[in-house]
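Only one protein chain is missing from this complex, and each of the others stays in its spot.
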Amino acid sequence: MRAAFLSVCGLVLAFLLLPVLIVLCFAVNPDPFLAFPPSGVSTRWFVKFVTSRDFMAAFGLSLTLGVATVLIAGTMGTLASLALLRSSLPGRRALTGLFLSPIVLPTILTGFALFQLAMVSGVGRNPWILLAGHVVVATPYVMRTVLAVLANFDRSLEEAARGLGATPAQAFREVTLPLIRPGVIAGCLFAFIVSFDQFPVSLFLVSPGNETLPIAMFNYLRFDFDGTIAAASTVSILLAVALVLGIERTIGLQEYAKL
Amino acid sequence: MRAAFLSVCGLVLAFLLLPVLIVLCFAVNPDPFLAFPPSGVSTRWFVKFVTSRDFMAAFGLSLTLGVATVLIAGTMGTLASLALLRSSLPGRRALTGLFLSPIVLPTILTGFALFQLAMVSGVGRNPWILLAGHVVVATPYVMRTVLAVLANFDRSLEEAARGLGATPAQAFREVTLPLIRPGVIAGCLFAFIVSFDQFPVSLFLVSPGNETLPIAMFNYLRFDFDGTIAAASTVSILLAVALVLGIERTIGLQEYAKL
Amino acid sequence: MAGVVLSGVTKVFPGGTRAVDAIDLSIGEGEFFSLLGPSGCGKTTTLRMVAGFEAPDAGTILVGGQDMTSLPPERRGMGMVFQNYALFPHRTVAENVAFGLKMRSVPREDQAKRVRNALAMVRLQGLEERRPSQLSGGQQQRVALARAIVIDPTVLLCDEPLGALDKKLRQAMQFELKALHRRLGLTLVYVTHDQEEALTMSDRIAVMRAGRIAQLGAPREIYDRPTSRFVADFIGDTNILEGTASGHMLHLDGWASPLPQALPPGPCAIALRPERVRLGAPGAGLVDATVEEANFLGDAVLLKLLLPGGTAILARAPRETDAALLAPGAAASLAWRAEDPVPLEAA
Partner (left out) sequence: MAGVVLSGVTKVFPGGTRAVDAIDLSIGEGEFFSLLGPSGCGKTTTLRMVAGFEAPDAGTILVGGQDMTSLPPERRGMGMVFQNYALFPHRTVAENVAFGLKMRSVPREDQAKRVRNALAMVRLQGLEERRPSQLSGGQQQRVALARAIVIDPTVLLCDEPLGALDKKLRQAMQFELKALHRRLGLTLVYVTHDQEEALTMSDRIAVMRAGRIAQLGAPREIYDRPTSRFVADFIGDTNILEGTASGHMLHLDGWASPLPQALPPGPCAIALRPERVRLGAPGAGLVDATVEEANFLGDAVLLKLLLPGGTAILARAPRETDAALLAPGAAASLAWRAEDPVPLEAA
């Protein structure tokens, strides 16, 4: 029984992590094609990635976009979650359900719609429309985690603060905000990853010569086929892993898994 | 205070739903461009979508792919979750954290890696590779919801069944399975939506002339620009809404929002 | 100066339930006053209206003669101890206790001194730097108490503060809370569903039922002279016997109980405490009954007996009672004095 469990788990894990393994093999293989096992270990493709002006520009844009998305989506998502859970808004149950099912709205649709809006309104594709698209896609992730911590939040803590002389604003600043911080942090990290890895929305909204990393990778692939792409993917994975480790440090992985 | 809350919530909601509104306006507008307000209400683009042989083939492929993904990812995800939570596997805490953060692995990477695998192994792009890609992306969503119900599952129920004479297999069939069903159902619905709306993985893996709906829409957009795409998007949204309503009927939206 | 007066205070919940229904109460300065009742009786809602966390739909709340009805909680200056303690988990014990002083902009050195005093008062020195999660339930309870009294409230509100503690600790805290109340001289409004706790600690008790006050009085009065079946049943173990009164006697199934006073003829119910029922050899008392079960309580034995009509009756006998009378199936006679039964109002 136990052996069966272990092997099922191992197989699924291997299957799910297969893409990562392939990418890693390719990235360190000195030859410009995939080989099992790699014919050697080289940093050649990493060097090519880091020294490519186009890739570095795309990497910078993706990072900037990710940070801007975190700032806007984090603020908007937190405020909207508070409004949803704390007001006696009619229909707030349905709205909460809606926000908690972010993947129900296809991301390709967001890209397509904003693209049309940009075209019809005559502003054309520009970084601001791109940012708007990322924010629209990332905000529900922030709301999901913030709503989760708020749902478990003990209102009597705020009442205790009020009873001890705190105004509503003081109670929020001194008690509520510090306690929902793990949800906000987790949501912001999700938002960053969603933005950094965003493909469909970016595909519609990037302006030529001003591309995000996933789009630059996709375009490169159409003409070239070597380990540079694998190296770029590896860098993305490492960034994600670093963020997850950051979560482990700040709020704990167990805590985060619940959000 | 309350008015401020309400307006914040309203603004965020409007912003997040803007893409949907744009698509709907475009889809019902009789003219082949976007207009506010629509110059009329017509089913013209819906008819064009439904009568297009290419679009219908893509729609059929997406549906088939979605169902197949649900079957495989649902089974694999449930078994792997059980294995993770029930075995005393070393490192299972870290693995659980990994599976619970599905969006950490960029989907574009999955597509790219499987594409390379198909090329290197010489099998080329075919529907099986496409299905594998969708399963890899969708399985973590199943695991996320199943792990959530399993974490709240009261083991003493299984013990009670054992004490009353049930073998481990009987206890699983009679008690465990019926009680984790909501998590499995929610996970399968997530898996279907993820597969149906999948863009980056499909972009790498579809074979020419055998495209999924999002890819067909993207390709159509490159040459034509009219309401057909908006109509196709609307159909996707309606399908997602129908699934969410299905969740509400079977396990309740509140229950699902917690998963 | 810090008596609490409620006049016609009413709270209607969405859906129309009258959680609190036109309550009038006058709590004296320095009094230990308990609101006692089953869950849903409106006792906590009443307390929350006094604290300012709920606004009454009608009525006024005066504290020390001043109308508090529409003041927000932060301007009422009361101390409150919550059922779950409501300690701030992200702050240390000292920071929790200092919170009210910080909100009042008390100078830092002053804060430290008063926090020390308050922690000494609840005997919690040396734990200042701990987090609430590192404390036991009893210690958390003390921190909550210290946090409430450090602001020198004239009124202290307690919502089932001992509900989460085990029996031994609860008993110890009952003694301490009473001593603290006497030392500080503040008015204490105490909500509980535990009748033993209310009897033990209070100067006066209001027994509540469905948003109204069923009976109000000192603990002995409520215990000895419950006016209604509800109160008799809620306060301690009670037997309720139903029969027909005629003069000084209550007639039951073929036997009769004396009554403390003559009652108008007709159906009547009496309440009788188990400790008032005396056991004797069969034939020696008012009625003979069969022992169904005898539970050893340590310092006494609680018996469940069946009366002739099949009604069960509880009797608390001293543990020295003849063992032959305590065996299941044994016959025993029951007796009590005429002043022991309490006639109940028809409810």
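As written, the chains take the letters A, B and C, and residue 1 is the first residue of each chain.
Rule of thumb we're sticking to: contacts are C-beta pairs under 8 Å (C-beta built on N, C-alpha and C of every residue); 3 or more make two chains touch, one makes a residue touch a chain.
Since the structure is predicted, the reported quantities are computational estimates derived from the model, not experimental observations.
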Chains on display which the left-out chain touches in the complete complex: B, C
Touching the absent chain when the full complex is considered, from C:174, C:244, C:311 or C:333: C:174
Candidate in contact with the missing chain, chosen from C:55, C:120, C:262 or C:297: C:297
Option touching the unshown chain, where C:161, C:219, C:243 or C:285 are the choices: C:219
Chain not shown, touching residues in subunit B: 154, 156-157, 159-167, 170, 174-175, 178-179
Interface residues of subunit C (partner: the chain not displayed): 167, 171, 174-175, 178-179, 182, 194, 196, 199-201, 219-220, 223, 235-237, 273, 275, 292-293, 295-299, 302, 304, 316, 328
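What we mean here is this: only the chains that are shown with their structure count from here on.
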Contact-graph separation of subunit B and subunit C, given in steps at minimum: 2
Farthest chain relative to subunit A (centres taken as mean CA coordinates): C
Whole-Å separation of chain centres (CA-atom averages), subunit A against subunit C: 54
Chain centre separation (subunit A, subunit B; CA means) in Å: 17
